[in-house]
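Removed: one protein chain of the complex. Kept in place: all other protein chains.
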């Protein structure tokens, strides 16, 4: 593997952006695996670990990963938010030493970053939190990176961040102290919810109106010269070409947690976020088969007006 | 029938409230039929007509009804809003004479009242619009009446309104000129939507929480000493006693049009009505099996994130 | 004072509802003071403490209050939520003994109740949380009480609850375990937000429309025979009689925290609460003089459309 990535290194323009580093990567799923590939292509050495023996991991335990790195270590954690990340942090807290540094590149809630930092600090272990965007396109085009941590810690991992980010002057920001990376990623996703719902409402209205021949064609026309020109518009046009009328997609959308967290923090800050909230509620509604609220409204209508109700 | 109502008249306290009148009633369904009963019980003479021969109608055509009344006539129209009301207005316009008066007691949109008045005016036919509340309880307890029209016209039908309204000082208002009766009824119903949804959300949250043993019992406790004490709360407690957990009612609620009209007028007036709007959208959502908006959101999530979508 | 309340006791119908108890009351502000009066009028002995020497307190410290009660003690805490309640709980934790019982009658967040219970439990101190409604009307008419705690603990304070509650069969509920009292009070207030906003939107639309002569008169008419008949409607009619057009009241409304907490819990439960949320946002908006969101929208309109912006 080292040989292969040396070869890539010679041809790859990314190498000139950064000093080569050696890091550990925990989590080699779609995101972590692609990131490891991009880092190796950029000239870094990556020791990878994953729970799954089929993942192409280099070592078969976190302890082995820790032992494979020289101190002071840098370990990028790319596992699902919540319990998997918590458990990884707990293990690393007991295995790492003074001056080692953990990068949490997952979707951890910003308040949890701050809790992790408080847990790691007495042991001299540093924490940098990185929110990433660009999903499946990142391996090739780079990941938008939002970073939280001290100036010193962020500087230390900069060569890695430089390799992961897209080319060009944008795509990387040191947003603030611990938690700021995931906080700004959370806000990014909240905006994403609102933009998607805005496009969805526009499409749905055109689709319901007799006046519009082909809503997908209209949306395609907006890709040039219009104010709402955007990557999401491009993607929607692409999806509508692949599946006109979206006949093969169910009218249900999941929520990933981040809009919810943004709304909760906005509630505490006293900043109304009606569009983000409406976008989240629309997704929640789509997941509820038989909403209790509507049972109540229907029961009331029956009581006062004798309106017929649908029986179950 | 006249004999029977004479007899009732002698015993009924309502008769003392008003001078006896003779009117026509078009539409003898649940609302119109009950109103005719209450009017007769109050000492008025009612000539009833309905399309349905089984309705207990006194005459078998609108023309016969018009002929059965002495001029200047008063005819109460109690048929569904929209086309049925429109068609009745058109027929009456051709059958009635100068100084006759039509009361539209249905759920006509206020803008249509104004259109009807413009159509009837050249013929000297007067129009009073009356919004009514209290549904199935009105026959016994009286109907809340909101009235639109000129002072003179409203004065002319006052004996009828006095008999239909509930006892007590409230329950009847001359809200303004033509259309104001249905306008204020529309607003009444908009408020009703919001109040029902507020109760529904409170119930749904308690129902979803592990912390609350019996949401219906909690709601029952609120019937005394609490700020949200209301008839709707009483009705919800009643419904929850009849069907704990509302297990036999589907999570779908219809909309009657009036909240929609209120929002449309509020949009033109520049008055934001977020709660009324959210209440309407919740009902609309409950009627849509496979929302197009969520198809779009789901398609977008698949495009940029490779998120799995539910296939159809 | 004891003599006076003995006298009252002889005449007061409340005494027959309950066995006399002796309790401590911390916090003699508008709520706590009125509750102490109602309890004494009902035959109970109340030892009152407040930070304010002018409050009519019986003792001048929490320690003195604790010493004035025989074990096992019952102490009702009626101080503002947050830090004041937290500090009172901390002091009581160090002063009380095994089997003493604290009632938190304030507006504490339910999650904090659970934290308090965990802190008090090792010392054998019991906690009952009580949410109360009916504000300034409670002294005379009784308080709606929502209670959380174990069956045993709630049974123990039942004589007090019986005296505080309104007469009649409703107005008191044991809603569930620790926190359930404040949880259901929180939901009650969330519903209250929605109902108030529903009435407010209806009034505002009528007020803005040329068609409606006097919105206050219309609302008064709804007090009989209408579906939205409610105490809040009564209060609004009263307010509109005192100040027609509400000319002397600013268009700003505070939020008390409880709708916010309800929305946050609903977000975690996955129950959409669009009406409660819209009601809260409307109040937050009314407190923000120069909203950042609208600066952004206005800046964007200027950028893409050359629309004029208002300069600051």
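Just so it is clear, A, B and C label the chains in written order, and each chain counts residues from 1 on its own.
Convention: a residue touches a chain if its C-beta (ideal position, glycine included) is under 8 Å from a C-beta of that chain, and two chains touch if they have at least 3 such contacts.
Because the structure is a prediction, the values reported are computed rather than measured.
Chemist: Can you pull out the displayed chains that the omitted chain is in contact with?
Modeler: A, B, C
Chemist: Thinking of the whole complex, not just what is shown, which of C:51, C:115 or C:246 touches the missing chain?
Modeler: That would be C:246, which touches the missing chain.
Chemist: Which chain B residues touch the hidden chain?
Modeler: Counting over the whole complex, chain B touches the hidden chain at residues 227, 260, 263-264, 267-268, 270-274, 277-278, 280-281, 284-285, 287-288, 292-293, 304-305.
Chemist: With the missing chain put back, which residues of chain A would touch it? List them for me.
Modeler: Those residues of chain A that touch the unshown chain are 110, 133-135, 137-138, 141-146, 148, 165-177, 179-180, 183-184, 187-188, 190-195, 197-199, 201-202, 204-206, 208-209, 211-213, 217-218, 220-233, 262, 265-266, 269-279, 281-282.
Chemist: For chain C, which residues touch the unseen chain?
Modeler: 30, 134-137, 196-197, 199-201, 203-204, 207-208, 231-232, 235-236, 238-240, 243, 246-254, 274, 282-283, 285-286, 288-307, 309-312
In the analysis below, only the chains that are shown with their structure count from here on.
Chemist: Taking each chain's centre as the mean of its C-alpha atoms, which one ends up farthest from the centre of chain B?
Modeler: With centres defined by C-alpha atoms, farthest from chain B sits A.
Chemist: Where is the C-beta contact count highest, in terms of which two chains?
Modeler: Greatest count of contact pairs is found between chains B-C.
Chemist: Taking each chain's centre as its mean C-alpha position, how far apart are chain B and chain C in Å?
Modeler: From the centre of chain B to the centre of chain C is 35 Å.
Chemist: Please compute the C-alpha centroid of chain A, do the same for chain B, then give the distance between them in whole Å.
Modeler: From the centre of chain A to the centre of chain B is 50 Å.
Chemist: Multi-chain contacts in chain C: which residues touch at least two other chains?
Modeler: In chain C, the residues touching two or more other chains are 227, 270-274, 277-278, 281.
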